[in-house]
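As structure tokens, the structure follows; a few thoughts come after it.
Just one protein chain is left out here, and the rest sit where they should.
Right after this comes chain A.
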Amino acid sequence: MATMTMVQALNAAMDEMLTRNGDVVVLGEDVGYFGGVFRCTEGLQRKHGRTRVFDTPITEAGIMGIAVGMAAYGLRPVAEMQFADYIYPACDQLISEAARLRYRSAGEFTAPVTVRAPYGGGIFGGQTHSQSPEAIFTHVAGIKTVIPSTPFDAKGLLISAIEDDDPVMFFEPKRLYNGPFEGYHDRPVVPWSRHPASEVPEGHYAIPLGKAATVRSGAAVTILAYGTMVHVALAAARDAQVDAEILDLRTLVPVDIEAIEASVRKTGRCVIVHEATRTGGFGAELSALVQEHCFHHLEAPIERVTGWDTPYPHAFEWEYFPGPARIAEALRRVMEE
């Protein structure tokens, strides 16, 4: 086993799949010779050739439409959107076409496309390089939505996504590309090389879609989180000294309702964390699910800690971000009930 950053783990997943399956192709802006602006596809073109890994024109709509056509032929395209913020032009092809192709053709045609997109804040990207648009896609029938939080998960989940026969939106927390993020902007970042979750096995392994991970066991309160926020939630639980159980959802659609239900029934309390804006966010769906499934077990109102309902500002990232302090405060609040 080797220690890897998330970037290296994602690269290893694509490398593995390109090697194993001649139908896998990787396409996107700058992914070929250069290896992607975040270096996730570095070396793949050199190794697998220019018609398996290639640069595209700058048109997200085009990339998505071409990927659907390739998938209809029988390939398994892995399409990169350079930033999740730039996925909106691709939405018609993704939402109206890829997501419904199986349904409308009664299974005659399918679109097993994996769409990779770096998302989230914490890199001073302003309002066009920081968004977390996952909820938009969880609202679309026919797409699966996946978000890893560690290098180990990133590789195993990406392999599952590429092997999956449905279109998968795969959001990569770019703040975690090179090391975990605990949400303290004034403290040094620990690199992945010193984190247990940076051990990534060689070769093929798959983490099933739809299965959450318990990243911290506890009895007092359940924290539901995904992506970057898993690490911030861990820091918050430490700071608040609360016996919190933290679930990393890993897949938002289909979400692991059994894991959520088991945990909330045990703890009786639930705090939901995401960095996307609050209104209509995936937290609202999670809150409704918990209410439906665990109402009689709840000892306190469900809390949501999220980004504010404003675009992401350049200078005020740390005020925007749901940092450990805001999560800790919510933990204390639910514990008072």
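We take it that a contact is a pair of C-beta atoms (placed from the backbone, for glycine too) under 8 Å apart; a residue touches a chain by one contact, two chains touch by 3 or more; residues count from 1.
Convention: contacts and distances are computed from a predicted model.
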Ask   = Hey, which one's the missing chain according to UniProt: "2-oxoisovalerate dehydrogenase subunit alpha", "Luciferase-like monooxygenase", "Amidohydrolase family protein" or "Phosphonate ABC transporter, permease protein PhnE"?
value = "2-oxoisovalerate dehydrogenase subunit alpha"
Message = One chain is left out of this view; which of A:Asp165, A:Glu319 or A:Glu337 touches it in the full complex?
response = A:Glu319
Inquiry  = Going by the contact rule already stated, which one of A:Asn21, A:Gln127, A:Ser193 or A:Gln241 would touch the omitted chain in the full complex?
reply    = A:Gln127
Contact residue for the chain not shown (choose from A:Asp165, A:Glu258, A:Glu292 or A:Asp309) = A:Asp309
Inquiry  = In the complete complex, the non-displayed chain touches which residues of chain A?
reply    = 29-30, 32-34, 37, 50-51, 54-62, 85-86, 88-89, 124-129, 278-279, 308-311, 313-316, 319-320
